[in-house]
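One structure below.
Here is chain A:
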Amino acid sequence: QAGAIDPFSGLSGEIRISGGTAHIPVMKEAAKQIMRANPEISISIAGGGSGVGIKQVGEGIVDIGNSGRAATDAEVEKYGLKLFKWAIDGVGAAVNPGNPVTSLTKAQLKDIYSGKITNWKDLGGKDAPITVYTRDESSGTRAVFWKKALDKGDIVSSANFVVSNGAMKTAIANDPNAIGYVSVGHMDASVAGVALDGVPPTIDTVKSGEYKVARGLYSNTQGDPSGLTKLFIAYLLSPEGQRIVVQKGFVPVN
Partner candidate 1 sequence: MDKPVKIRVENLTFSYHQTPVFEHINLEFDAHAITAIIGPSGRGKSTFLSLLNRLWESQPFARMEGKVWILLDGQWVDIYGKTLSKPDLRRKVGMVFQTPNPLPMSIYKNMAFPLKLTGVADKSLIEEKITAALRQAFLWDEVKDRLHDSAFSLSGGQQQRLCIARALVSQPEILLLDEPTSSLDAGAASVIEDLLVRLKERCTLIVVSHYLDQVSRIADTALKLEARGFSPV
Partner candidate 2 sequence: MTRVTQQTARIVFFLSAAVSAMAAALVFGFLLVFGFPLIGGGEFFSLLARPWSPGQGLYGFLPMITGTAAISFLSIVFALPLSLGTVCFMGGLGPARISRLVDGFVRFMTGIPTVIYGFLGIFLLVPVVRTLFTSAGSGMCILSASLMLSLLVSPTMIIFFKDGFDSVDVRYIQAADALGADSVQRLIYVILPEAWPGIVTGIIMGLGRAMGDTLIALMIAGNAVHVPGSILDSARTLTSHIALVSASDYDSLAFKSIFACGLTLYVLNAFAVIAVRKLGKKRGQAR
């Protein structure tokens, strides 16, 4: 196959990537393909959340800063960022698979997150306290969920914090009384996506536009990318890169 990784051949150097945690499965797979074919190239991947990605790339600490939300105008202007969107993703509320509650109205969701509803029995579930999980301010996933699903409503202060999409999924999978929100691309049998006003968060509803809490996944660079960084972004957008996107459960852009 006319490899999209051919341009890397014979090159050496390091690409540093950090930021959005929704991106990590795709980043890891892409890095693996590239490094396997080109042992002289090393690619390091760190998480931290979208805010961190934008900040670190802006400061020149990393070469690529990922974000699960579009960088704000202020950020773009301050750091001279270039945004590359390579997948579309949704953010869905999720509960433990053992939880009978699988559908909520937006109002109910907001009440849960603001702390007005604290027991699953008020939602038709069993008599057990609701454990609310949330992400920190740096998270793009949180920003999108807060804006589009909670309409910028309050998040109760007793909510447990987790540090990434992966961690959110794990926490929900382990806690029978949990509710949280997670990238649709990350959802699998270990958690149950909660239908919002009747629309389940799945890759298809996101693709069709039916599920509204959707966002792009971005890789950002400071100024126009060059060298290995440029090749890496080109690789993500290539057919081969987009195949990885699909394989990891996201909606491709091309």
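Selection rule, in plain terms: all candidates are chains of the complex that A comes from, given by their letters.
We take it that contacts are C-beta pairs under 8 Å (C-beta built on N, C-alpha and C of every residue); 3 or more make two chains touch, one makes a residue touch a chain; residues count from 1.
None of these values were measured; they are calculated from a predicted model.
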Any idea which of 1 or 2 touches chain A in this complex? 2
Complex interface listing, chain A residues touching candidate 2: 48-49, 51-52, 54-55, 59, 128-129, 131, 133, 136-138, 157-163, 171, 174-175, 177-178
